[in-house]
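What you see is the complex with one protein chain gone and the rest in place.
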Amino acid sequence: MHFTHTARFAALGVATVLTLSACGSSNNASSPSGSSTANISCVSGSIKASGSTAQKNAIGEWINAYQKACTGATIDYQANGSGAGITDFTNKQTSFAGSDSALKAENRPAADARCAPGTAIDIPMVGGAITMAYNVQGLSSLTLTPKVIAQIFNNKITKWNDKAIADLNAGATLPDQTIASFHRSDSSGTTDNFSKYLKATAAADWPYETGKDWPASGGQGSKGNDGVTASLTSTPNSIGYIELSFAQDAKLSTAKVDNGGGAVEATSQNAANTIAAATITGTASDLALKLDYTITKPDAYPIVLVTYEITCTKGLPADQAALTKSFLTYTAGESAQAILIDLGYVPVTGLVSTKVKEAVANLA
Amino acid sequence: MSVDIAPLVMSPPPSVLQGRRQPRWALGASVVIAVVIALASSVFTGIDGVAGTAVVAAIAFVVIYIGWSLRLEGRRHATDRFATTLITTALVCALVPLVSVLWTVLERGLAVLNLAFLTNSMRNVSARSTGGGLFHALIGTIEQVALASLVAVPIGVLTAIYLVEYGRGRAATAISFFVDVMVGVPSIVAGLFIFTGLVLTLGLPRSGLAASFALAILMLPVVSRTTEEMLRVVPNDLREASYALGIPKWRTITKVVLPSALAGIITGAMLAVARVTGETAPLLLTTFLTQSVNTNPVEGPQASIPTFVWDQITSGTAASLARAWGGALVLILFVTVLYATARLVSWWFTGRRGMGVH
Partner (left out) sequence: MTTHGDLVARGSRAASTSSGESLGDRVFRGLTLSAGLFMVTIMGAIAVFLVWRAVPALNNNSGSFFTTTSWLPDQTPPIFGIAALLFGTLMTAGLALLLAVPVGVAVALYVSHYATPRIGKSLGFVVDLLAAVPSIIFGLWGLAVLMPNTGGLFKWLNDYLGFIPILQNTTGIYTKSMLLAGVVLAIMILPTVSSVSREVLVQTPRMDVEAALAVGATKWETMRMVVLPFGRPGIISAAILGLGRALGETIAVAIILSALFEINWRITEPGGNTFAANIALKWNEAGTNGIPALVASGLVLFLITLAVNMVARLIVQRRRTKEGTR
């Protein structure tokens, strides 16, 4: 007798799942999007990619635009971190990886093996500006130099009205309050690039190794760009380093940085100028960049990072290669890079951009 | 000589067995006086926040109420009232944050919850724009949890049967020991194991199936434990009557013992499911995230409600954060439905059989 009950329950359960599946839709009604998605040569299929969290929202927008134009394509990106992204790529779980730094020498052999008979290459695709976001009431404009930034985050400058800050900001009312500085508690490429900047421009005040983990003591740590942003908005007299897109979304003020050539505001355009001036250190199709953090041009914002898409020159399985190439061709193109500025990211321009388009065109 | 019984009958002497009692209005009066004292004294002590005044009032209340009881009723009753006060205070201390959490989820989640949210996925929805939904995550969670139960419930029940019906000797002691110990395995360790063991070593792809294995590890000991308790409650007379009729042991178990314990077993299984539904860490390690619907748990990326919540929070935009709270609310509703179903099942079975097995 109890079997009948069991059967009834089972039937009910299956019916519920079936009804739910029928109810939902997998494709939402497409809403009109602003940008034109001209010249996408569609390829159907599905690929996976993973890696950097810094480019998460940018890749998300690109995927949406591509999928809207090509309804037969599905691209899934998991922002599980640059390190995990490279591991996934090397283990053949993904078609390309997003990474905040180029492939290290120790990872190259495994990545090349994955791409046999081709090799693994870094293609810079998304730039980011690391802003000095702050939350001080009444302070609408702030200028900082690398030395002062290093000392703030090193806990040597502890008050907002310290002489060093006041000297750079004549006329601003700086409160007599302790600076609440925030850094990243998790490992991140943003910390990596920020520490590289400080090491290059203020080594005397930043005696630490560069790396993805925050090295200094003092201050408070929050998890993720979103965590630091939330901490900044809820803590008065605070300062932290976050990506431009997060600062814009949260409407936080950002400091101008004076590298020696004048105070430069943190905007996409200014950051793009710095990236465009980078030197390419990779060989052949590999486009690993060396950023010049000490740049002193009056319209170049120096604290930037570049996220690479790491993929194979050839050697991806046939069903993944075509869609990967098509997607990356789209993202390297003008319309896609223009979307970045809206989102608070930084486009790759100039000579680097030309090389990127070349490398993508040569993918097999 | 006649004993004058008139006084005894007309006005019974005060009983020596019952002492004086604090009047019923003592509680209310003490509260009022305490609050007045707290508000008045804030002028002197400078403590004027809600929490501070509440603490002062509480202390004043204890002094007045318990002191009064001590003088009137004596130490035993005063201790009793003090204990009741402490327990009630503990209850309030526990309820305030719990209700606050529920309220926060309800308030922020309801702003986003509607039919569209439940039936749309996040495919082609930008992080900055409102809209979209968690349909893809809902399907994923339902499938992963169902698969986990499919693995965990039979094995857990069979293990419990062994421990209760057959278990004597070293194998039983070892199994019982490990089941007890397995209950405490942290969820991240289960996720690490599935990731390093199955994904990295055996090359199993990250999928809904891998996630369900991790969840099954977390569910197994709980199902086994609760089934064990339920089976032990079944009276031995039932078993012996069955044996006396010549029914072999295994049929006794499946046809007599299990059905009587069925209500409790189902309840235990549903509670185990409810506990693992919200686990995030193992899912992040074993599934690959997607924004589109994937009804195939064996291959391909599949979302789930906890990873959906995680993904929306790390996007950082206001619209995404709102969706994250909506996801949390859906999770709580899902678990409420499970609990309610468990109670319903339990009531139905015990009602029908008339046995107070609970």
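Should a chain be cited, it is by its letter among A and B, assigned in written order, with residues numbered from 1 in that chain.
In this section, contacts are C-beta pairs under 8 Å (C-beta built on N, C-alpha and C of every residue); 3 or more make two chains touch, one makes a residue touch a chain.
No experiment lies behind these values; they were computed from the predicted model shown.
With respect to the full assembly, the chain omitted from this view is in touch with A, B. Interface note for the absent chain: among A:Thr74, A:Gln93 or A:Asn107, the touching residue is A:Asn107. From the options B:Ile64, B:Ile139, B:Val293 or B:Ile313, the residue with contact to the chain not on display is B:Ile313.
Among the residues B:Arg20, B:Arg71 or B:Arg251, only B:Arg251 touches the chain that is left out of the figure.
As for the chain not pictured, it touches subunit B at residues 49, 51-52, 76-77, 79-80, 82-84, 86-88, 90-91, 93-95, 97-102, 104-105, 154-156, 158-159, 161-163, 165-166, 171-172, 174-175, 177-190, 192-193, 196-197, 200-201, 217, 220-221, 224, 243-254, 274-275, 277-281, 285, 305-306, 309-310, 313, 324-325, 328, 331-332, 334-336, 339. As for the chain not pictured, it touches subunit A at residues 53, 80-84, 87, 104, 106-107, 178, 180, 185-189, 209, 211-213, 217, 220-223, 227, 230, 234-235.
The criterion applied here is as follows: only the chains that are shown with their structure count from here on.
Between the CA-based centres of subunit A and subunit B the separation comes to 39 Å, rounded to the whole angstrom. Taken together, the subunit B residues at the contact with subunit A in this complex read 118-121, 123-129, 131-132, 135-136, 138-139, 142, 146, 200, 205-206, 259, 262, 284, 288-293, 295, 300-301, 311, 313-318. For subunit A in complex with subunit B, the touching residues are 2, 13, 17, 20-21, 23-28, 30-31, 46, 48, 50, 53, 56-57, 60-61, 63-64, 67-68, 74, 76-80, 91, 93, 224-226, 229, 245-246, 249-250, 343.
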